[in-house]
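I have placed the structure first, in the form of structure tokens, so that the comments after it can refer back to it.
The other protein chains are all here in position, but one chain of the complex has been omitted.
Chain naming follows the written order as A, B and C, and within any one chain the residues start at number 1.
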Amino acid sequence: MANEGALQYPIIAVNDADTKHLFDNRYETGQSTLDGFIQATNFLIAGKVFTVCGYGWCGRGIAIRADGLGAKVIVTATGDKNVIDDAHFDAIKDGCVIANSGHFDVEINIAKLRERTGRTELPRDSVEEFHLSDGRKIRLLAEGRLVNLAAAEGHPAAVMDMSFANQALCLANLRQRNGELDTTVHGVPKDIDQEVARLKLQSLDVEIDELTQEQVLYLWSWREGT
Amino acid sequence: MANEGALQYPIIAVNDADTKHLFDNRYETGQSTLDGFIQATNFLIAGKVFTVCGYGWCGRGIAIRADGLGAKVIVTATGDKNVIDDAHFDAIKDGCVIANSGHFDVEINIAKLRERTGRTELPRDSVEEFHLSDGRKIRLLAEGRLVNLAAAEGHPAAVMDMSFANQALCLANLRQRNGELDTTVHGVPKDIDQEVARLKLQSLDVEIDELTQEQVLYLWSWREGT
Amino acid sequence: MANEGALQYPIIAVNDADTKHLFDNRYETGQSTLDGFIQATNFLIAGKVFTVCGYGWCGRGIAIRADGLGAKVIVTATGDKNVIDDAHFDAIKDGCVIANSGHFDVEINIAKLRERTGRTELPRDSVEEFHLSDGRKIRLLAEGRLVNLAAAEGHPAAVMDMSFANQALCLANLRQRNGELDTTVHGVPKDIDQEVARLKLQSLDVEIDELTQEQVLYLWSWREGT
Partner (left out) sequence: MANEGALQYPIIAVNDADTKHLFDNRYETGQSTLDGFIQATNFLIAGKVFTVCGYGWCGRGIAIRADGLGAKVIVTATGDKNVIDDAHFDAIKDGCVIANSGHFDVEINIAKLRERTGRTELPRDSVEEFHLSDGRKIRLLAEGRLVNLAAAEGHPAAVMDMSFANQALCLANLRQRNGELDTTVHGVPKDIDQEVARLKLQSLDVEIDELTQEQVLYLWSWREGT
């Protein structure tokens, strides 16, 4: 929108905060996606081959948790529209389960899947089973929508506190800098991100060490050390 | 019952089958217990301290999966009535969640917990929050009953097939040996357990190598090897 | 030897002690085998495909540690002479490293490997590189002998104490029961195995809980619990 001049006011890209993607995307999406998968299917994850398309922060979290539940995890590096497309439907094994997490419902080309399908069944809540004309069955979870939100409860509060804090503080910051900012997309102010991190650590009774003067000097010096 | 002569007919202890405890107890109870915990609480497991009391096959499965979801796991070796008792309620941290999996509802001494409690709340399905007189809160899941059955769907079909197969084949075996068996507890016949394993592997298209004659001889010989 | 009447005196099979295979075979062989592999090759384990032939206690330990160092681990269930044989040499990828751990040097059919080989090189200590006539190279570690003993230091003392304690106590036990025992292979007396475990835990300052009378009764009773 910024590129096309379609923005009406300044925006802060809160999803790029460190306190968001290092926790919310990684740990919460990871856990809740597997949780959504289990709630939708009640399949045993252990021993399954689990392919994660996309290896950003969400993909990493999903891969860690699938591995932690005993799956053999394959990761690919992508994240876009039609990530699972016609060519993949050719190759997918009979009985495979496909789901989307972390993005809109465009990642799986459901229209193409429907074209190949004779009939569908709804064996469980959040599961649609496509019976392809070649006899294979493909199971789609939650209509291709975010399986962690649609089939599970989504993100635990223990981390959403940081995401919401970023959003609230960025809104206040936009208000405060009213008139100063260009009508484009701005990064999360570093001090907001760090303040959210500091408050979170404080709430967990974690203390942060301070560097000694000698240590500060060492970090800046180039004369010491071999 | 066997010790007290209270059995009316021969029994086969199907829960002791290898194809039961190596899969059902370990992988299914492991996954479904964590699943029940998440469905009941929607807590983030990562970073939590997770204490597993009891390290039999169920306890091992639960520990593996809690670890896989990012918890710091502590295991203890036990499994009995009142495993969590009055002395533990003294020590438990404010906000701790306690649950039972793999056994009857006697593992947590709920009566003692109730004695210390001013009032209780029900913040979510399957969660009872005990407000102790000293100000701490302890959350009990699913009334102390099996959390994987009470708060999640229990065991995936991918392994229950083996447990059910053992039960059915043992019943048939009891019928077949009618009159031959003492009225006591018998082990699962080894050939039933192995037949269930063989069928399961076959259903997964896993083939089993055969030893060559040279290999069989080597295994029995004591003359070769240094 | 017992089957053939070749034993001259009673034997206790110390390698079957729980305090041996649960620790020595699993944790020590696991760590020292990977250590031997790294010392022999200085290869990065992460990302490598690591096939473990044999899934007894040694194989499990090796699989856990290869996984822990980032390998993609494949396990097979075997353990005998010629586990890696002519047919495998057909299939092995160029550059593959093969090694034996946990048993004599008969597991790899080195004679067959040598028949296919034009020339060999010794690129590093403990590494022999076989240049096959089809152009592939296969690297054999430590002449097919136990790689954890031949290329690393073998088992850490922290667990060998238990193995040695079992051996010493079993010898004393044999002496004590002189004349009482048949000239065949006997299991490790349970009280020796448990005494070794108890002493080890004591040396680690680990205390063992005692069951209450109520808990003992519960374990024996069949009337309580639903």
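A few comments on the model shown:
Heads up, the rule we're going with is that a residue touches a chain if its C-beta (ideal position, glycine included) is under 8 Å from a C-beta of that chain, and two chains touch if they have at least 3 such contacts.
Everything quoted here is computed from the prediction, not taken from an experiment.
Put simply, the missing chain touches A, C once the whole complex is considered. Of the candidate positions A:D80, A:D94 or A:D191, contact with the hidden chain is made by A:D80. By the touch rule set out above, chain C reaches the unshown chain at residues 27-28, 30-31, 35, 38-39, 42-47, 64-65, 67-70, 152-153, 156-159.
Where chain A meets the chain that is not shown, the touching residues are 1, 3-4, 6, 76, 78, 80-82, 103-106, 209, 211-212, 214-215, 218-220, 222, 224-226.
Definition applied: only the chains that are shown with their structure count from here on.
Distance between chain B and chain C, defined via averaged C-alpha coordinates, is recorded as 28 Å.
Centroids of chain A and chain B (each the mean of its C-alpha atoms) stand 32 Å apart.
Residue positions of chain B with contacts to 2 or more other chains are absent.
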